[in-house]
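Just one protein chain is left out here, and the rest sit where they should.
Here the chain labels run A and B in written order, and each chain numbers its own residues starting at 1.
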Amino acid sequence: MRIARTALATAAALTLGLTAGCAGGKAGPDGAAAATRVFAADNGDVTIPAAPKRVVATGYAVPALLEASAPLVGVSTWNRGIPLMGEADRATYEKLPKVAGEQAAETNYEAVAQADPDLIVIGVPKPALADIDMKRLEAIAPVVAIGPSVPKAWRELSRRQADAAGSLAAFDAVRAEYDKKAAAGAQKYAAVLPKLRLAHLGAYGEVGKGNFQREFNGSWGTNVAQDLGANYYGEVKVRGGGSKDVSEYPSVEELSTAFAQADALTYSVAADGSLPAPVKYVLDSRLWKNLPAVKAGRVFPLRYTEAATYRSALRTLDAADAAFAPLLTK
Amino acid sequence: MTALVLRRGGLSLRVRRRTLVLAAALLLAAAALAVAGLCYGPTWAGPDRVYEALSGAPGGPHVVIREWRLPRVLAGFVFGAALGAAGAVFQNLTRNPMGSPDVIGLDAGAYTGALVALTVLAGTPTQLTAASVLGGLAAAAVVYLLALRGGVSGLRLVVIGIAANATLSAVNSWIVLRADLDIAIAAVGWSAGSLNGVDWADLGVPFAVIAVLLALLAARSRAVLQASLGDDLAVATGIRLERLRLELVLIGVGCTATVTAVAGPVAFIALAAPQIGRRLAAAPGVPLLPAALVGAVLLQGADLAAQALLAPVALPVGVVTTAIGGCYLLWLLAREVRRTPASRSRP
């Protein structure tokens, strides 16, 4: 990481939230520091600036705050979200200094300190919080942890993340756009989709373990399709907490038992339409080809199922609309 | 042989001049590495800034240096010394350059103990420490007992340790795979030793324990040296061998397990440091002081390398020590072969 002389000067002005007075440098957010409010986060009630000027985001908060045009000064890497980012957001993401890797454990505390934030928004699942030294981050700036619990919760989470970063207006505009499009789509498929018993094959199985991922209502692969009226029947055998409340990983041997009752199947594909290895593994097996829904030709690939923000979910909606189109012609 | 005798209170140490010079040089190197470690980070702080920070100046970067970098640097020094000393103890006991605790399965046993504490018990720091010490002790005891027939010296002990290591590692992966997600995440962080994120709160008890153990060891250093030169000599000078051995094993296991409890398994320091120290000191046996100091320098250096190699991604220091230590072990073995060509024809 290259360190310019100015960065050192900025770091010198960094006060770790202990003293507010010595921020006499050029970047000093003198006026805004006064107004604060209390925000309810996963880590309790946190006092944060009412209008943050320098925000560091990690995990799922990265795409959410990029879209809400929050005043970001540092982000964690978020490779899985790159294909879903718009041009402008992507450019911003590339330009921002990276303060953490994909894993919570790879948080580089000194890099966070160097970014000199006045608010840190952590968007990692609760178990991963154990990997983060909260005390260290709290010494730098107020920390709000808003992590995904169940996948479909991204809707409220991204709103709270935008709220914390003081960018609600931009957020609500995108959400309104999404809601409108979803309502129109639901209208379009009202006659066909709600009647089908659907099942979804997710992209996070592991070929090396010989399993596949089945997603139920409220999971990553299913929640946007549900807005079009899709209904995924059944539920997990054992609730594993978090995303494992709505998805499970049975052995590929159980493929026919799992999907036998389904009228139609959907499966996750990559942003470019290609099959992820765990999906290809299942689709290539004869057990899959032997399923009633597959024999009837009722299989629909869904793109952009990783969407965790309204703007990217707009793409998911379009993709699902295109995928389900054959249902209307039949 | 030039030697001088230091007397302080009741404790008397016979120290060779070369060892003293060496110790001074190693301390200097450790100090230099410590300063480098305090300066190094995403923002390089000059030594002047480090000095300001250490003398208690307020302000962000100073706190970073005092509260984040200093504990890490000190942990590198103290833990390295503990591992080096523990390695020397075991290498003396087994009279075998490869008889170090990490090779004979102590680390894996301590990790098993920690895993049990994490999965079965609540996983509080005290439980973690106690369980990993117990796990390490149990593994060492089993390996020791299994190797007892025919004497503990020789490569046999090491190979039995390797076997125990393999079995325990398998058990460890099984526990991790069975565990719930959040426990598994916490446990995997444990599998390669790391000093990332240690702070003062983590270090108080371990430092105290290690200080006591090293003091106890220093008090026995003379006996250790004599015992390492031969049982007969030791018995002739009035050392009760069995008791000494038991004490030494407890000290060695205590050092290793304490470090493992805080930082996870940091392999190969205990293997390499005593051998390097012995060569630098040109001493008979495996002297303790050079081993401890070389261990401190090695761990500090490895930790700096771990931070710098793939920056900004921080590598666990255990990965660096494993890779480097493995190379060192290979070199050690290769040298041994070259030195004793006669052994080639041995069946």
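Descriptive notes on the structure:
By definition in this document, contacts are C-beta pairs under 8 Å (C-beta built on N, C-alpha and C of every residue); 3 or more make two chains touch, one makes a residue touch a chain.
The rule is short, and it goes like this: contacts and distances are computed from a predicted model.
According to its UniProt record, the chain left out of view corresponds to "Iron-enterobactin transporter membrane protein" among "Iron-enterobactin transporter membrane protein", "Sarcosine oxidase subunit delta", "histidine kinase" or "Formyltransferase/hydrolase complex Fhc subunit B".
Only one residue in the set B:R95, B:R156 or B:R220 touches the chain that does not appear here, and it is B:R156. The chain that is not drawn here is touched, among residues A:E156, A:E177 or A:E253, by A:E253. Along subunit B, the points of touch with the absent chain fall at residues 98, 146, 149, 154-156, 158-160, 162-171, 173-174, 177-178, 192, 267-268, 309-310, 313, 315, 319-320, 322-323, 325-327, 329-330, 333-334, 336-337, 340, 343-344, 346-347.
Residues of subunit A that touch the chain left out of view are 79, 102, 206-211, 238, 249-257, 260, 277, 281, 284-287, 290.
Everything that follows uses one rule, which is that only the chains that are shown with their structure count from here on.
Look at where the CA atoms of subunit A average out and do the same for subunit B: the two points lie 42 Å apart. Contact residues on subunit A toward subunit B in their complex (touch as defined above): 1, 3, 7-8, 11-16, 18-19, 22, 98, 101, 105-106, 108-111, 113-114, 126-128, 130-131, 133, 135-136, 139, 240-242, 244. Within the complex, the subunit B residues that touch subunit A are 41-44, 58-61, 63-64, 67-68, 180-182, 185-186, 189, 197, 199, 311-314.
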